[in-house]
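For reference, the structure I am asking about is given below.
A single protein chain has been removed from this complex, and every other one stays in its place.
Right after this comes subunit A.
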Amino acid sequence: MQSLNTYRAGPDERGHFGIFGGRYVAETLMPLILDVERSYAAAKADPAFEAEFRQLLSQYVGRPNPLYHAKRLTEAFGGAKIFLKREDLNHTGAHKINNCIGQILLARRMGKKRIIAETGAGQHGVATATVCALFGMDCVIYMGATDIERQQPNVYRMKLLGAEVRPVQSGAATLKDAMNDALRDWVTNVHDTYYLIGTVAGPHPYPAMVRDFQSVIGDEVRAQILAQEGRLPDSLVACIGGGSNAMGLFHPFLDEATVRIIGVEAAGHGLDKAHAASLSGGRPGVLHGNRTYLLQDNDGQIAEAHSISAGLDYPGIGPEHAWLHETGRVEYVSVTDTEAVEAFQRCTRLEGIIPALESSHAIAYASKIAAKLPADHLMVVCLSGRGDKDVATIARALGDIHLGGLV
């Protein structure tokens, strides 16, 4: 492992984490990107901004959410003591709302009236539509036609909240293509529109800004585990698509050398088949405003990702994860669709908690390693969202055709 004084200092002033990150956007967007950067720096230094953010997290989102000792999963896994960080209990049902609260406050501060966002599973779209309703802003959500099909409940929720959901037909009609169309909208409506990116990716300052807003997850875990167990956790496990719940959990612990940190990518049908594991199966490239690990062919054409989980179905990953991968500070592993579906069922049956398919990837990996660890090993798994939205997908995966059509 590369020896550093701190893993928490990045990015540099140009938005780089090592060789990753940066601002690879069209010139039309550059002045606006620089404006977002300046505005965020000013907001960060403003105690009133921080106070309003914290107040909304507390009274609107319902934070802090519990760090739950999952006794039945612990028993079933047969080793490490398992804790679930209950982001599923947030208003709107996932960690996405943390970031949306922060960015909508920034958009308002910048005088923007129109919000656009991309969404895969629809959780970020719902969270964005929610804060737009709360702040009275126009909201347009870009969502791949494939994802609209597999995440119908969330599509309807967004519409109820007053958002316009624009189906994206290009490419494989999933998250990557939704992000392309959101960028096309932004370049066209640059004068009045704010792009509320949902993960720790995109051009600087988004990866750092989204991480900062999501770090509330890790900050709470630190305080909660100290209160509950009197010491820091031994390991952290979180799923990664773009990687925002993982970065939010990991970042406050990066400089704690005793804490083992594990990010779980989606291996889809398997790493030798269709998958969405950018670090395990990709190499560095430039897409959507940043240099990072990407699934791509030998010509630099971006490959289609595959995961049963729409929220992980993206051929890239946040640039800070790419850097943490190369420095060796964080271990990145992967879990297949089948393993995730098994973990989904196990968590549901044993704990009475229906986890999102995304979060089920983290639970699946925890189940793989927990048995080899001692009973006093404290493992925190990020339950990044609830799984109600995935019920139809699960029914189809389990061959329950009747239910799959019903829900």
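Following the convention adopted for this analysis, contacts are C-beta pairs under 8 Å (C-beta built on N, C-alpha and C of every residue); 3 or more make two chains touch, one makes a residue touch a chain; residues count from 1.
Definition applied: contacts and distances are computed from a predicted model.
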Out of "ABC-type amino acid transporter AapJQMP, subunit P", "Succinate dehydrogenase flavoprotein subunit", "Tryptophan synthase alpha chain" or "Glutamate/aspartate import permease protein GltK", the chain not pictured bears the UniProt name "Tryptophan synthase alpha chain"
Sole touch to the unshown chain from A:Gly22, A:Gly120 or A:Pro355: residue A:Gly22
On subunit A, the omitted chain is touched by residues 14, 22-32, 170-171, 176-177, 180, 183-184, 187-191, 284-289, 291, 294, 296, 298-302
